[in-house]
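Missing here is one protein chain; the remaining ones are kept as they sit in the complex.
Here is chain A:
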Amino acid sequence: MLNRYPLWKYLLILVVCVVGIVYALPNLYPQDPAVQISSTNGSLDSQQLDRIQQALSSDDIAVKSARMTGNTTALIRLDDAEQQLPARDVIDDMLGDNYTVALNLADSTPAWLTSLSAAPMKLGLDLRGGVHFLLEVDMDAAVQQRLDATASAIRADLRDQRIRYRGTQIDDNTLHVEFANAEDRAAARDQISQTYSEFQLADHDEGRRAFLDMTLTEQSIKDIQDYAIKQNLTTIRNRVNELGVSEPLVQRQGPNRIVVELPGVQDTAEAKRIVGATANLEFRLEARPDAPDSETETFPFRNDSTRSATLSRDVIITGDRVSSASQGFDQNGQPQVNINLDGTGGSLMNQATRANIGRNMAVLYIEHNSHVETVMQDGKQVEKRIPETTRSVISLATIQSALSNRFRITGLDSPTEASELALLLRSGSLAAPIYFVQERTIGPSLGAQNIQRGIFSVIVGGLLVVAFMLIRYKAFGVIANVALAVNLVLLVAAMSLLGATLTLPGIAGIVLTLGMAVDANVLIYERIREELRRHTPAQQAVHAGYGRAFTSIVDANLTTLLVAVVLFSIGTGPVKGFAVTLSLGILTSMFTGIMVSRALVNLSIGGKPVKKLWI
């Protein structure tokens, strides 16, 4: 029979709609502006909380609720976002240095929704602001790392050329290479001057010792630093994207700083750890027992500090050569990281392992940290940052056969550590260590008035579409509008599930998708009208209208979906966010335009004798 759906189709549509409504629901519960208090020395109790509440109310700040969220943390919800900053100041003054008082937005999603892991969409930096980190790139360390790498490369070159040298030392911006005699030095100088043009070369002698001093030129130091900050910027962008934070802001500020702003991040501690992580890997051979001390270094093991390994100073490759990395488990259920190297890395690894089968190779885990110390300088107290680098061996294993560009490393403590290391290797390592110098919450970049106008215009736009459909397609317009509403609910549900961030252009994008989503219905209704003009009976006209329009709708939407998918897989940041909205919009609008509206039509006229369609 024409225009009848089997029961299962109605049920399917119903289920999809109910699921959609449930997951879209959290967006209706507004987030409360809140102030989060956490104690650094471990003491926070409800009496203090009561005093805070009294202090706030004496300052005319309305508190919605205040309660402990853990042993050392508390959350104070406020009624008015405008009072968030003053409230923070009041609490900060009261509590003093041992407490961290941070602005927060607390979800007010009811517990039964949270238990279904439903959560509202986050609002972007433009609408709600977020967390602001200022990071400083350690420029001296960037130069130092370059010198280390050069020293290692020169030692390898000299050995290849069979030129004898005694050792290498680094101080300031100069690399000293020591030779047994002036002849060797002259030979080496010829060699070095060709390959390392960024250095100024000078001979100097100390008694019988012959040195070649390689000093970086001003220009090359600048180049190295410039490269370091650019590389760090790219890496941090990758990391933020890997974290799944959409619509972040990462930009350079001043000569050696990087700003990272993240919208709606609830767990700032995690974001901070990933953004600022400096872990990198180095692969080195274990030193031969007869190797001179100047060519070896000894490091402790990471999970057992009583053990240590003596390794060659020469680095085979570093984490920079990793093209992809993923976390996995070995046969024994221990966490491991599967690594793929890029072309150069693969061949370097192959060369080094092929010639050294039977020797041990170590994976060295490197972490840069810093702590701030207050020191006296010229009679004044100055805060000084003391950088420290920890290097430890995470695995030492015998080379069984020549390795290629794919292998795995083990020896990690936990799956979390493995997946974090994989993430860090994937997103690229930092060219120089970075330090957090400032951490603040930042207000929305758009004015309140601008936001209100934007949202008002979006509502007007939506209503205009609804009115247009009603006027043009009458009864069928009602069906199209119901389908449109379902579409909006499904789109919001899908975006909330994916944890998308909503920005003002994003909202405009959603409304635009709605404007385009009526297209499917327009196509169908125009076909039905065409059929009716040919005096096709009503039921047949509806049937043919849906049937004929189907290929057009599928072709048009699939082509657009193709574009969205490609943009998603290649684009980054805002491009990706837009592609997500667009693809979801296409999928939901195809579902509602074809299935939901058809179900409604079938329910209302299917199987009944209809003479005239009100279209």
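Heads up, the rule we're going with is that a contact is a pair of C-beta atoms (placed from the backbone, for glycine too) under 8 Å apart; a residue touches a chain by one contact, two chains touch by 3 or more; residues count from 1.
Operating definition for what follows: contacts and distances are computed from a predicted model.
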| Among "Particulate methane monooxygenase beta subunit", "ABC transporter ATP-binding protein", "Protein-export membrane protein SecF" or "tRNA modification GTPase MnmE", UniProt-listed name of the chain not shown | "Protein-export membrane protein SecF"
| field | Which residue of A:Ser308, A:Ser457 or A:Gln540 touches the chain not shown here | value | A:Ser457
| note | Touch assignment to the omitted chain, from A:Leu523, A:Ala538 or A:Ile615, lands on A:Leu523
| field | Sole residue of A:Leu567, A:Leu587 or A:Ile605 that reaches the chain not shown, by the stated touch rule | value | A:Leu567
| Residues in chain A touching the chain absent from view | 85-86, 88-89, 126, 129, 132, 233-234, 237, 249-254, 257, 259, 440-450, 453-454, 456-458, 460-462, 464-465, 468-469, 472, 504-505, 508-509, 511-512, 514-516, 518-519, 522-523, 526, 529-530, 533, 546-548, 550-552, 554-560, 562-564, 566-567, 570-575, 578-579, 582, 594-595, 598
